[in-house]
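All protein chains of the complex are present and in place, except for one that has been dropped.
Moving on to subunit A:
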Amino acid sequence: APCPQWPYCRKRCSYCNFNTYVVPAVDQAAVRACLVREAQTLLRLSQVHSVTSVFFGGGTPSLASPGTVAAVLEAVAGAAHLPAGAEVTLEANPSSTSAPALAGFRAAGVNRLSVGVQVRGALPAAATAAPRGPVVTVLPPQSLDEAELRMLGREHTAAEARKAVEAARGLFPGRTSIDLLFGLPGQSRDAWAQRLEEILGLCDDHISLYQLTLERGTALAAQVRCGALPTPPQDVLADMYQTARNVLVAAGFRHYEVSNFARKGALSTHNLSYWQADQYIGVGPGAHGRFVLRAEGGCSREARVQTLEPVTWMREVQSHGHGTRSRAVLSLLEQLEELLTLGLRTDEGITHERWGHFSPQLSLQAVFGEPGEAQALQQEGWLVLDSGGLRCTWAGLAVLDSLLPDLLWQLQRV
């Protein structure tokens, strides 16, 4: 699954620490040429035959022209097979998603939108080259409240957010996702419950909801640190999360990942491939990838990071065909650690089949079925290991980060 990054934004949001750049004018043609070139190079290196999904993230990829999106998709289709139904997601910002613009993206090949109503900057933009096909997401209404939007430094208004979601649903029915944040400074349980009701009235079949994470170096974190803004207490955050889970499940959504909910089978194919530790190819400044370099005779999964700074990245792509800044072969242990960390975030967990794909010799049962941390966690009701595989219980999913160190420690000792 290729993941092209569009690293530019019109304005930096107060909570975002992603690799984004606010520049007066972007040389669309030059960036487009580089995205295309890098996608071609990396797909060739991976020798992937078929691409399951493409995800345009950022930055604010909806600021890119539809022409750029079309060019990248053409390049992907030229270098590997891109099935007609492959998921092609675009992250979009309510303020840059007028209906005509969205129509342009649809014409370019985008078939899924992820709208950041208030959240932005989470998802790496990319196209995925993998056994299954990519997705496009529009960034929906991170908040529908004016005051909250201002606090988050969002450029759009609540009304714009609503309009954007409505426009997106009109063009991508059943294929529009919205992002929403909770745990905003000063937010109460009641305010959040009310926000959830509003969202249910607006949303399509996919919702991502994130507890606000105060990332170091962001304006929001600084305001909280100096006491200008309060953060809700841990107990309130836990309540908000549980409320959201209950409300959304009652509304027919499947809670298929820690922060993701879908109904009518509208799961994000692209993101699911991350959590299942499939191969993905990161394209664009600062993009990350995990794939095997078949073209170089490689047989081990590599972690690759593309150059962060756009101007440097472009120069490298122009001279070498790609701007890979670092590559590291992942050991079996490292691959299994990533599989555990990512896989346990999903409701299905890690199946025996998937584990066996990475570790044919040592089964899930052999590692975690023996007396040890995993068994203790099972007895305490946080974890399940059965014929389906290894997964968190409903209660365990909310405290996964307290389970993982124990599990990794047990894995390291095998």
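Please note the rule applied: a residue touches a chain if its C-beta (ideal position, glycine included) is under 8 Å from a C-beta of that chain, and two chains touch if they have at least 3 such contacts; residues count from 1.
Everything below uses one rule, namely that contacts and distances are computed from a predicted model.
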Original post:
Looking at UniProt, which of "Mitochondrial import receptor subunit TOM7-1-like", "Exosome complex component RRP40", "GUF1 factor" or "Elongator complex protein 5" names the chain that isn't shown?
Top reply: "GUF1 factor"
**OP:** Would you mind spotting which of A:Ala70, A:Ala103 or A:Ala398 touches the chain that isn't drawn?
**Re:** A:Ala398
Subject >> Option touching the unshown chain, where A:Trp192, A:Tyr210, A:Trp355 or A:Phe368 are the choices >> reply: A:Tyr210
Subject >> Residue of A:Ile207, A:Val258 or A:Leu390 in touch with the missing chain, whole complex considered >> reply: A:Val258
Subject >> Residue of A:Ala238, A:Ala251, A:Val292 or A:Leu362 touching the missing chain in the full complex >> reply: A:Ala238
**OP:** Mind listing the subunit A residues that contact the chain we can't see here?
**Re:** 3, 122-124, 126, 210-213, 234-235, 237-238, 241-242, 258-259, 271, 273-275, 280, 282, 288-290, 303, 305, 334, 337-338, 341-342, 345, 380, 382, 397-402, 404-406, 408-409, 412
